[in-house]
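Only one protein chain is missing; all other protein chains are in place.
Chain naming follows the written order as A, B and C, and within any one chain the residues start at number 1.
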Amino acid sequence: MLIVMRPDATPQDIEQVNAEIRRRGWQPHAIPGGTRTAIGITGNRGVVEPEPFRVLPGVADAVLISQPFKLVSREVKPEDSKFQAGPLVLGGKSIHVIAGPSSVETRDQIVGTAQGVKKAGATLLRGGAFKPHLSPYEFQGLKHDGLALLAEARRETGLPIVTEVKDTATLPQVAEVADILLLGSRNMQNYALLEAVGEVRKPVILKRGISATLKEMLMAAEYIVARGNTRVILCERGIRTFETMTPNTLDLNAVPMLKSLSHLPVFVDPSHGIGMRKAVPALMRAAVAAGADGLLVQVHPDPPRAISDGHQTLDFPEFEKAMDEVRAIAGAIGRDVARLG
Amino acid sequence: MLIVMRPDATPQDIEQVNAEIRRRGWQPHAIPGGTRTAIGITGNRGVVEPEPFRVLPGVADAVLISQPFKLVSREVKPEDSKFQAGPLVLGGKSIHVIAGPSSVETRDQIVGTAQGVKKAGATLLRGGAFKPHLSPYEFQGLKHDGLALLAEARRETGLPIVTEVKDTATLPQVAEVADILLLGSRNMQNYALLEAVGEVRKPVILKRGISATLKEMLMAAEYIVARGNTRVILCERGIRTFETMTPNTLDLNAVPMLKSLSHLPVFVDPSHGIGMRKAVPALMRAAVAAGADGLLVQVHPDPPRAISDGHQTLDFPEFEKAMDEVRAIAGAIGRDVARLG
Amino acid sequence: MLIVMRPDATPQDIEQVNAEIRRRGWQPHAIPGGTRTAIGITGNRGVVEPEPFRVLPGVADAVLISQPFKLVSREVKPEDSKFQAGPLVLGGKSIHVIAGPSSVETRDQIVGTAQGVKKAGATLLRGGAFKPHLSPYEFQGLKHDGLALLAEARRETGLPIVTEVKDTATLPQVAEVADILLLGSRNMQNYALLEAVGEVRKPVILKRGISATLKEMLMAAEYIVARGNTRVILCERGIRTFETMTPNTLDLNAVPMLKSLSHLPVFVDPSHGIGMRKAVPALMRAAVAAGADGLLVQVHPDPPRAISDGHQTLDFPEFEKAMDEVRAIAGAIGRDVARLG
Partner (left out) sequence: MLIVMRPDATPQDIEQVNAEIRRRGWQPHAIPGGTRTAIGITGNRGVVEPEPFRVLPGVADAVLISQPFKLVSREVKPEDSKFQAGPLVLGGKSIHVIAGPSSVETRDQIVGTAQGVKKAGATLLRGGAFKPHLSPYEFQGLKHDGLALLAEARRETGLPIVTEVKDTATLPQVAEVADILLLGSRNMQNYALLEAVGEVRKPVILKRGISATLKEMLMAAEYIVARGNTRVILCERGIRTFETMTPNTLDLNAVPMLKSLSHLPVFVDPSHGIGMRKAVPALMRAAVAAGADGLLVQVHPDPPRAISDGHQTLDFPEFEKAMDEVRAIAGAIGRDVARLG
């Protein structure tokens, strides 16, 4: 950390900062400048809290130099993370596509979707059994029955299951069925849930909070990894901006940025990312071209009849066509789209 | 809800929308226009989901007309809510000021602060025992011991206690000690916690999420009230914007807007709202002038030595001076600042 | 437009709205609902201003149904616009890449860059002669001399010239030299300049304002087209969001959205869009995969020595490699990258 003094700071002010630094067992390093002095700190372990310094007399600012995340950073582990998720290996050269409906609705719907998306080339099935919703009066999912239907769809098709975990109380039953846990945007800073998920031995897709910075997202991943669960996938899913024509703004800058900062795989959810059915394939292509390691796509046999998210959900023919394009894009950049078994 | 058709929608498209509306037992009302047709819906109870309509052929958009919140809205209850919180009545003409440190640190610190803020005119003591933090490596609070110290400060001064509830697991022990529960920004859409807090018979301060719209905030309050806990206080605490000079942007527009939409009391937290110690008093004054029913202010005997949030925390002389100003402002608009006992 | 009445609106309130509508020579169409009435308007030409209605007693809201832009919309002209820019045709199946430095610096720099980017496959040269800058103390460009150097680079290589027009006073001299005018982000709502550019017979690249909605951008294009200059290219270049790790957030959602709303070609500037040299190629690929008709890329022989924007500027080897990738992506989606001559 660097302490920047005000131009009118007195020698006494500077000495008080130095004394505070030394009191903690660290060393101050003054850099006198034309109009002001800056003071560097060395000898610390872990993060230096800027606050106790910001409030000292004569201090203009305290600037963090090191990143606060450790275990998830490339500085700690330079090579890409690759890990097992059910029968699959995520994080390598092959791109994985997770597809399925927002909500599990019926046996026919989920098994039919599993068959449809498998045929088009998806390697994992998504479907929500426990649904967090803005309104207490909206559909909250089929819950335990939904999990059972997901398991049945897996038996029928062999596709591993990705489903959302909504809270700590229902985590055990979700973790029993799911091959990969999905931690939704609204829970990205639910620390109790992050810690609980860190104790589970299942991979986790961590979706970016709707207004979370990339740094905050990496800190949330750090919570999970610090508890021992190293199989974390970072997922960009659109952020909240001033633009109102699309419900979210997909931030594809996040893909190269996260991949340069972290060794974890980076997935993209273009369905929530643009929130417009007709435009989802364009963003599937763009995400892969930007370097994403996987996609999360909403697919339903009959989107207008879907209980939730129909406006951003593809039907089978749209998904098949989009998968052909995604394969072509992957090939153009020296990657491929994984196939099951 | 209103369904807006595209200019090129066919009569068949329009008939299909009408059929969908009738299928649900509602009535469609077409309004033919110069270039396009719009279709109104009547006969529904509760919210109409726009999604199933947005995806029909020929539909340009589906526009919500009614607000989705009910129990918290002024349409349901026109007069201001007033309720008991410990020995106090919140929500009336008198403004309540809650003051205290970000974190409970020691017995001397919290009892001393309670005495200091009581003397200056605060009617409630705040202090964090369970602290949610961005980093897994930061101080997480004194937990159970912190609660005990808060209870001691209450015994010494008579000030009721406001403290944060961080997750469902620790809610019972927090609710046993606290007079008012504080639900922090990052938990505003933690639905499991909202529901759990809805079952508790203690008032709740619901802080606005850092990027929550006012509508989302009112929906979060609706979750609590729908479970039977009607003693909810809405708290504006600054939102995330593009501005980087202050950590948050205090949205005082929220005060008149929330008060016109809802009957619940509206408080403001200027400490987080501007995040700059020297500027906190200006925003305390502005919040009261805008019509806030209460304030939440960080105060510590020695802010530079505070474990957390020292950069936005007042010391006793600063708080006393700010309280004098707040009393003058309250008087100027025909209100007063409540006093204990 | 649709006028939505409050639940407590009286019949008199509704009649007053109807009278206001009729007073303008239009027809009101009431849709009575369960809790409130909505009133549609027909018979108007052009945009209905919502304001005079919003302020009438009993009115809850006035909702715009039609888009306010006309000449630039696909409703008016369903097929893609294609037009001549110097010797090139923009807007068709072939993707055009505009490359060059932020600022024209010297003859060697700009002629050398023109040769370098031409060799790698760019079809147009960019370079700033008149530079708008945040600070009055920064470099403002070589101005007239810069234009002369651009003309010389064109003579040497045959590449048409794209350069920024900063204000109405210097527009005539810029328009004399440029093959395409570049209207920068900060000028997107400079209406005097939009109107002046609308009178010029040169194509214009209109860059999105840093916080402009897509609708505002299309309205700015409407200003130019309404004056008779139909050769407008829309350019996404990153927007301002809460994320601070990248200076801007490239909004690739804008590509399919703009292409569905408007017939104008859509280009993308990934250099400003991510603002990080190493990540620019990833976003060049993503933009083309998302459907962009062209790219605007900053290239300099020696980025660390560039007068401006060096941190987001590619050198020749980086640009050549990125162009190879862009060609592969274009091929994968059935397009190609245009070549000169």
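Following the convention adopted for this analysis, a residue touches a chain if its C-beta (ideal position, glycine included) is under 8 Å from a C-beta of that chain, and two chains touch if they have at least 3 such contacts.
Because the structure is a prediction, the values reported are computed rather than measured.
Trainee: Using the contact definition given at the top, list the shown chains touched by the missing chain.
Mentor: Contacts of the omitted chain with visible chains: A, B, C.
Trainee: Hey, which of B:Val72, B:Ile239 or B:Leu264 is the one touching the hidden chain?
Mentor: Spelled out, the listed residue whose C-beta touches the missing chain is B:Ile239.
Trainee: Touching the missing chain, which residues of chain C?
Mentor: Interface with the chain not displayed, on the chain C side: 46-47, 49-52, 54-56, 68, 132-138, 166-169, 186-187, 189-192, 195, 210-211, 216, 219, 222-223, 226, 240, 277, 303-306, 308-311.
Trainee: Name every residue on chain A in touch with the hidden partner chain.
Mentor: Where chain A meets the chain not shown: residues 2, 4, 7, 29, 31-36, 38, 40-45, 60-61, 63, 65-66, 75, 211, 240-242, 244.
Trainee: In the complete complex, the non-displayed chain touches which residues of chain B?
Mentor: 211, 213-215, 239, 241-246, 249-253, 255-257, 260, 273-274, 276, 278-279, 282-283, 285-291, 325, 328-329, 331-333
In this text, only the chains that are shown with their structure count from here on.
Trainee: In whole angstrom, what separates the CA-based centres of chain A and chain B?
Mentor: It comes to 27 Å between the two C-alpha centres.
Trainee: Which integer distance in Å separates the CA centroid of chain A from that of chain C?
Mentor: That pair's centroid distance is 30 Å.
Trainee: Residues of chain A that touch two or more other chains: which are they?
Mentor: In chain A, 211 touch at least two other chains.
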